[in-house]
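Got a structure here, written out as structure tokens. Questions coming.
Left out: one protein chain. Kept in place: all the others.
Let's turn to chain A:
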Amino acid sequence: MKKLLLGNEALAQGAIDAGISGVYAYPGTPSTEITEYIQQSKIATELKIHSKWSVNEKTAMEAALGMSYAGKRAMTVMKHVGLNVAADVFMNMAISGINGGLVVVVADDPSMHSSQNEQDSRNYGRFAMIPILEPSNQQEAYDITRYAFYLSEQIGLPIMIRMVTRLSHSRAGIETYKPKPQNTIHLPKNPHQFQLIPIHARNRYQHLVAIQSDSRESSENSNFNKYISGPNNSLGIIASGIAYNYLMENFDDDTCPFPILKIGQYPLPKKQVTKLFDTCKKILVLEDGAPFIEELVHDYFGRNKKVMGRLTGHLNRVGELNPDNISDALGFEMTYPEDIPTIVTDRPPELCVGCAHRDLFEAINQLSKEHSNQQVFGDIGCYALGVLPPYKSINTLIDMGASITMAKGASDAGIHPSIAIIGDSTFTHSGMTGLLDAVIENTPITVIISDNSAIAMTGAQDSSASGRLISICKGIGVDENHLKVITPLHKNLAKNIDVIREEINYPGVSVVIAQRPCVQLPKERKDALKELQKTL
């Protein structure tokens, strides 16, 4: 019988069946379930497939590259903005190439359901000059992942698989195949392959440029790129990834009258694109995310009026696609009886009742009454909801780790009090290095680490920071007299305000750790944390 799996789970099962020896990842919506599926898989455990969370996306990708260096198949998984963090190794491992098959899975979030932006990872794939695969449905997510490892080893490059939220988080029945055994350890044949000093790097870059023709050839012959003929040549449609499904949804008998080029592998298959252009009067480009294909095929000066898509206003320029906006682009009339009744109001997300972040924001808001210049630099996590009413405690939220470093810059500019609020996982992800910057100059900032002992926003995964925050801060050089621990509970409000006030008044770096577990943690985890505290 078919297995009912999320797109993410199908992909993960594909990786297990492709014989991976490890997955390296940091959680992030919509990518998280891929790694969690492998962590919970009995077979993966029996096969000793590595699946523990990494501290951030860069450490994850580098570890995956290390496993590939050793000759084994490895996968690294992240959300789109995670690839910004891992961009250094990502660009450079395209130059070095791989040994064991290496697949980079990036889940994009068009419409920003749970993200700061909707950057399209295909741009990164093209930037690094590596092949990109883009499944359109759950079965393809499984099939493409198995194929990705084969392709990676065949062409000697890391392969990107691009997912989008709606495929990641939608279930369907999928068929699986016999798993492949893992690779054995075997080191790279060329001893200089992974030594990117200029003399070798130049050779590797030449090589990367030279094999682009192989990459294009592979796309032309790929099972995941399909030219589907149609009787009506007034329009030709390029549909990539999930957009293909939205397109087909618009035809009752499951056949589209227009020729379609279904795209699931990049670089674009130029011969097939040319055929579509030669055959059809106009071209409509359907792709979820940025107008990535459209920019490649439309005419720079806009004199060629043939191509329609997100750049020409035929489709929404921002936000995700769906069957409805594609129906509109096809010129079909939309019929639905009613709009949302006006009585319906928005229901934004909010912090859980009893959440420790709430008690922290209450203290911060009280202090802002004492200091009209107070600026609070926030970070990414559940506490980001402190931007919204009722608290409205946070002035900025940009990227993971930016709270501490922006507070430092603002303090350098003369702002006081300059307060950073950062979660425990975000702190170990990318707050520690910024804290060292502040320590080196003893910049007058107050860093509050809201330590709920979990990566709560993404589903309460274990945090690398648990039980380590005090020693990390001491190690970085924070003065022990200005390293305080408080318990954010309503009954402690006055006491906590006093502690934070005192640290705000100290003209140097201070760190306040606000420690109370996320209320969503299961009892066993809370008990284990209590035991851990006793040992510190």
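Keep in mind that, in the parts below, a residue touches a chain if its C-beta (ideal position, glycine included) is under 8 Å from a C-beta of that chain, and two chains touch if they have at least 3 such contacts; residues count from 1.
Everything below uses one rule, namely that contacts and distances are computed from a predicted model.
*Asks:* The complex lacks one chain in this depiction; which UniProt name from "Indolepyruvate ferredoxin oxidoreductase beta subunit", "Oligopeptide transport system permease protein OppB", "Dehydrogenase/oxidase" or "Peptide ABC transporter ATP-binding protein" does that chain carry?
*Replies:* UniProt lists the chain that is not shown as "Indolepyruvate ferredoxin oxidoreductase beta subunit".
*Asks:* Among A:Ile238, A:Leu385, A:Ile404 or A:Met432, choose the residue that contacts the chain missing from this document, as touch is defined above.
*Replies:* Selected residue, touching the omitted chain: A:Leu385.
*Asks:* Any idea which of A:Gly173, A:Gly313, A:Gly354 or A:Gly477 touches the chain not displayed?
*Replies:* A:Gly173
*Asks:* So which of A:Asp278, A:Glu338 or A:Glu531 would be touching the chain we can't see?
*Replies:* For the chain that is not drawn, the touching residue is A:Glu338.
*Asks:* Out of A:Lys52, A:His113 or A:Arg202, which touches the unshown chain?
*Replies:* Selected residue, touching the omitted chain: A:His113.
*Asks:* Could I get the residues of chain A that touch the absent chain, sorted low to high?
*Replies:* Within chain A, the residues that touch the unshown chain are 1-2, 4, 29-30, 32-33, 113-114, 166-167, 169-173, 242, 244-250, 254, 322-324, 327, 334-341, 343-352, 382, 385, 457-459.
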